[in-house]
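Missing here is one protein chain; the remaining ones are kept as they sit in the complex.
Chains: A, B and C, in written order; residue numbering restarts at 1 for each.
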């Protein structure tokens, strides 16, 4: 449910009139430290891709009704249970009630990833691959199959699709790719572009 | 949120071991009669497309956490309020608490729809239009931009996209269109086809 | 904490229970005069009476017993159902048959379209998100999860009932049923097999 770009049915953006800066509650700060700093040291795979995927595996209704840090609580608890640090029963007993966890990983483990690529340059026309990976990816659905132009090369970074599902790490070129809103949505939005940052593997020459 | 085909993150299909046939509660039957039979007679537009769209306009989190007939309660209440039969205040007072309604219609009213078309025959290769209508449509996202073959002509029916947003009615040819699963998902599902029933306006020659 | 949602920012106050909301709607529409006499009787009748998948089972049994009927059924479902006194859906009624190399399964990704007059009420899981999201995406995986193991060399045809057609699957006739009467045959046809999430 995390892949929200272009999904319809969402209402107005509601801004809290005097939203406090920083954390709204102590547990948010504690959750940040636990999920992003402490817990990863004790996980078989504590890299960003695996952490993010634990959020993405949440039940979609729970995802939408949870605040940002509430999602992190679910993801941290899920990873702690999956790696044997805790049990769900312990969590539910301590919380005094149901403690929903994310669903299981359904993507297969990647044992022998291909090397990272760096095929494109500024100005190249590219098409986003029309794929739908089961595991973690940073390629949003709303641009899949669409054509854009590379406008910036941002250097190599760890490919999230591998990072989340492998002991290996593949560094690969990333780009900023410009799409005309009208190419994406086909409803006449002159002068509007949507610029998306993408790994090389998500693209093919157009 | 109703456009669910291919969305990821959903878990197992849970079957109630001894699900009763028929309605699970009296209010479900009452809601069916109210929403599908009685209320539409009193609405400016009580046709199926408008009724369905009232469901589709629900807040996505509420949609996912509501049962089938619970959605109908929300949609019926929304249409009753929008047409001036009831007020939200009356509903909340009577329910003794919050009574969430669907969001407003954001599509424009269609005042002069083009005539219905009938351009394709069995065997024709077609591409689904890469559009993203703001209003009601029966063209799911997961096939947009994809190529299939017409396998059946099913005669003319009222185009939902017009029906929901217009005083007019356009009857138009419908087809069953066959897509290879691999064309849709690009992950090797040999021997699997997905067959989708579509109005002529959703298609272009491929 | 009595309010399960108050903490998660999005729902400062949770909705009233669905029973209370449904009752409020019915009461108010009644007071406004939209509900005619006889409404309560009709609701009670609907609540107590469920046709179930019996009509579908009759159609399948006849198709198994009578090859000519089967041919007419696959050619024009609505007319063939009418032969048995069964009225079809408002739109067209299309019947698809499983064969040794072909398995069919029905879904409605956009809502929950279903052949009511043939199969009664759809089961709850048919109307919920997991089935609707996954059956078009990974039918072989999902069918297996649901206990319907379609051999790898059998093609799968998924039918997304997104327009006015409603679908019925004719399952393959099980071996060893040669001696059964049409009525006995109808007795072994399950609802799930006519949706296509079970094999007999």
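By our rule, a residue touches a chain if its C-beta (ideal position, glycine included) is under 8 Å from a C-beta of that chain, and two chains touch if they have at least 3 such contacts.
Since we're looking at a predicted model, the values are computed, not measured.
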Of B:60, B:113, B:135 or B:160, the one touching the omitted chain in the full complex:
B:60
Touching the unshown chain, chain A contributes residues 2-8, 10-16, 19, 21-34, 38-39, 42, 52, 55, 61-62, 64, 66-70, 73-74, 76-77, 80, 85-86, 90-92, 94-100, 138-140, 142, 152, 154-155, 157, 174, 176, 181, 184-185, 189, 191-199
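Heads up, the rule we're going with is that only the chains that are shown with their structure count from here on.
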Greatest contact count: chains B-C
Averaging only over C-alpha atoms, locate the centres of chain A and chain C and give their separation in whole Å.
36
What whole-number Å value describes the gap between the mean CA coordinates of chain A and chain B?
29
Could you tell me the distance, in whole angstrom, between the mean C-alpha positions of chain B and chain C?
17
Among the residues of chain A, which ones contact at least 2 other chains?
60-61, 64-65, 132
In chain C, the residues touching two or more other chains are 10-11, 129, 137
